[in-house]
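The structure appears below as structure tokens.
Rather than the whole complex, this shows some of its chains in their spots.
By letter and in written order, the chains are A, B, C and D; residue numbering begins at 1 in each of them.
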Amino acid sequence: MNFNLYVLIEWWPKILSAFGTTLFYFVVCSCVAVLFAILISMLLALRLKGLTCFLRAYIAVFRNTPLLVQLFLLFYGLPFIGIRMPAFFCGLIGVALNEGAFISEIIRGYIEALPRGDWEAGESLGLSRFSVIRYAILPQALRDSVPAVTGQISIIIKDTSLFSMIMISELTRTANSIYTRTFDTSGFIISAVLYLFIFFLLTLLSKQIERRYKVKR
Amino acid sequence: ASKTAATGSSAMAAGGTQDAMDQIFADGKLVVATELGTPPFAYKDPKTGEIDGLAIELARMFADELGVELEIRTFEWAGIIPSLLTGQVDMLTTCLTRTTARAGKMIFIEPFVAVPAHALVRKGTFHSLSELNNPDVVLTTTTGGIYEELAEKLFPNAQIKTNGTNADNAVALQTMRADAYLNDKLQLVASMEMYKDQFELIPEPIAWDSLAFATRFDSPKLANSANMFMRLIKMDGKYAEIFKKWMGYDYVPTFEVGS
Amino acid sequence: MEQEKRVVVEFKDVVKQFEDDLVVLDHLNMKFYDGETHVLCGRSGAGKSTLIRCINYLESINAGEILVEGEAVTKKRARAIRKKCGMVFQSFNLFPHMTILENALLGPMKSLNKQKAEIIEKVESYFHKVGLAEKMRALPGELSGGQKQRAAIVRALAMEPDLILFDEPTSALDPEMIGEVLNVMKQLSDEGRTMLVVTHEMGFAREAADKISFMDAGKIVATKTPVDFFHDPGHESVERFLKQIL
Amino acid sequence: MADIITIVKFLSTGVIALIEVIPASVAISLVLGIIIGILGYLQIPIIRYIVSAYIIAMRGLPPLTLLLLVFFSGSFVSPIVTAIVVLSVYHGAYIAEIVRAGISAIPKGQHEGADSIGLSVIAKMVHVIMPQVWLSIIPSLVGQYIILIKDTTLISAIGVMELLNNARQIMQVVYRPITVYVIVAVFFFVICFFLENLSKHLERRIKAKTIL
């Protein structure tokens, strides 16, 4: 392992733009994945038989197969059946489906941990099941799940590194490119530092959200 | 047989006693690196699962000549040169293009084949190289290969992407993830055959490359015998035999092949 | 006189059992009348909570029929019936992420589809009545048990129910807070609300109840006026219960 | 169909690499995770900072970056060894957190009981605490190993000829990405789905046992 400042000096425009790409993809992917997960956990909570079966199958499949394989299927496979999305959308959809499955399982866990009385209180007000979920259950579960969900979001940072394998010039791809030109690992070290930087930002943000929205019982 | 090397150019102090060659004889094993997915030079036979190809056969002959075993390690393109420089292998026996920059990092052996580099495109899309130098055009090539840098020079306006393997590149071209795929002609011809009539070459070459094995600066003895080996088989007709077997046509000792 | 009152809830030969063949309501027949405060008491496990929860379909029954204002309680009609029955739980079950005002507004707005403007005054007046005017904007987590339970009563009242069900509303409270909740309930009773109250607070039963029923092993053993209940229980099991509890 | 058989045959050689990588990484990461987890629990003055730096680094860095960094900076190491080392070190951090949480969940009285008979820290951990921790952490461990198994697809990036790398190679011959990648996905799904259900089953068993 070696580190040379000249690499940073010579390559910083590329590194910076790659960092921007990674950060942007991370933010977009996280938001979409979380929103998608909320939708899934809400649909699961409705307990509609057919829908639940379908969603459980979706979750099982996406939790238990590697993201990289999912990305390859979306990127190289789908065009063969006539669906050709830009690389970024392949990445976004892959991460949203994959992490959506994980995050919705987390939220489901917190929904199930809520006391039965909260459901009953909602129902005894004559609310529909959807309204009980929407107004009484989900807001609590979401607040409770902030630490666990941010833990999972920190994995989305890492997921974006796989985008390097589907022709996207993000941080890891750029570090790799620097290496093959200079045979110098500085690019990887810089990228590692930048990944950790995003991770710290996320941790700080999560602490804030957690403090602000913590449910006192 | 690859235990003693230091990284990169620091191995210059190789004139003396500790040559990688000694270690090779001590271990009875020559360790080489190759990238698969470069038929007909080096690839994995889908029927047998065996690694084979022109470069592989040459490596085998060379090991026989030395009287040692051959151990083949496989890498992605991006890992090929590092595998030599970090001492994981003794020699690269893969489709390595000789460049002046690379010559500062390693010793090139006599080239085993010379090829032009081309741009492969989907049929009927582009007709000349100058059309590729356009912001709407996505060029793809192999991660860690020489064409990435070359493409940036030749086509500064185009978007340049890379993929880990040739197969990924061909799929990318076919699925319109990329508009042109840059590589040496033999690779491109192989891809073109796989995809039947879907691709064509832009006739004008982007560069001329000679492909060669390479070894480290701490292995001058090894380099020396490899060079000698290449010259000898080119003279005694063995090379022509192998060439015919893999390339499907006769070896002509001129500069260009594959046309 | 009493016979003229309207029947609000009627149990007709109701059977309820849980999976493990435990019969909790055993061919139970009962009527609850409009405007009355009806206290239900009995030993733990007698089935009081189950009885009350069957009325608004928090539990389903296995046989017989429950009529609320003449209409049978079914899965399909559950929501309609719940809009007419308020419920107050032992463990309050306030939604912890909303202020208690929002808790009380949720039902009218999302279940009865009323506008906030039409109901806010009424709801605020209920908070005044139970002595929580100052605390309307507090989260449940910031309140004492007694305050929480009074807020839960307001949440039930805000639905303007025909009938309010109380399931041991004071038994999760510290002794000093029981009084403040019972006072509110007494007040509601005096206003002539129809209430069905499961409680062990015999003082409340004596003062506020119109009728007291004693439940044992899934059956209503006796239904009497408070005076009769305490002085002439008539039933041996009621006598034993009273001896223990008083 | 003949095609699919060819593909499966070709891919199957990649399983050999996985058989080398997975058991080794599982074992090494477990040992590492236990040691680091115990150190993390003990909060020893300077070591605690080293431990938390390690854990933060592993939680914040993509395994792909780690693989490439170690692979390109290490001399004399084959891709397979690199893969084993990186996967072990990376997942070791997560396992350390699992172990630490497991130890923290043991009631304080158990620590005090062990202290009061004069046990050394090591004896306490070995004889009193860890035997009680095992059971409770098994489901989380299995969960982590599911992730580890899926992460083996990343090692194709450093040229280990595992399943996914073989899949990318065979694309030279059969241009059927959907078939090939679906086969790879099914392979992982079968293993991971089995493990996931095993872990759920164990979790239920363990819960039932502690209630008794």
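The definition used in the following text is that a residue touches a chain if its C-beta (ideal position, glycine included) is under 8 Å from a C-beta of that chain, and two chains touch if they have at least 3 such contacts.
Being a predicted model, the structure only gives us computed values, none of them experimental.
J.: Need the per-label copy counts for the whole complex here, not just what's displayed.
T.: A x1, B x1, C x2, D x1
The definition used in the following text is that only the chains that are shown with their structure count from here on.
J.: Counting only C-alpha atoms to place each centre, which chain is farthest from subunit A?
T.: Checked the centroid distances; the maximum from subunit A is C.
J.: Looking at B-D and A-B, which one has the bigger number of contacting C-beta pairs?
T.: B-D
J.: Centroid of subunit B to centroid of subunit D, CA atoms only: how many Å?
T.: 36
J.: I'd like to verify one number: the distance from the centre of subunit A to the centre of subunit B, where each centre is the average of its C-alpha atoms, in whole angstrom.
T.: So the centre of subunit A lies 39 Å away from the centre of subunit B.
J.: Quick check: how many Å separate the C-alpha centres of subunit B and subunit C?
T.: Distance between chain centres: 84 Å.
J.: Multi-chain contacts in subunit D: which residues touch at least two other chains?
T.: 72, 156-157, 168, 171, 177, in rising order.
J.: Mind pulling the subunit C residues that touch 2 or more other chains?
T.: none
J.: Please classify the inter-chain touch graph. Allowed labels: line, ring, star, complete, other.
T.: Shape = other; not a path, cycle, star or full graph.
J.: Can you work out from the touch definition every pair of chains that touches here?
T.: Applying the touch rule to all chain pairs gives A-B, A-C, A-D, B-D.
J.: In the complex, go through subunit D and note every residue touching subunit B.
T.: 6, 9-10, 13, 71-72, 74-79, 156-159, 161, 165-166, 168-175, 177
J.: Provide the residue numbers of subunit A that touch subunit B in the complex, in ascending order.
T.: Touch residues, subunit A against subunit B: 75-76, 79-80, 84, 87, 165, 167, 169, 173, 176-177, 179-181, 183.
J.: Per the contact definition, I'd like the list of subunit A residues that touch subunit C in the complex.
T.: 115, 117-118, 120-128, 131, 135-136, 139-140, 143, 215-217
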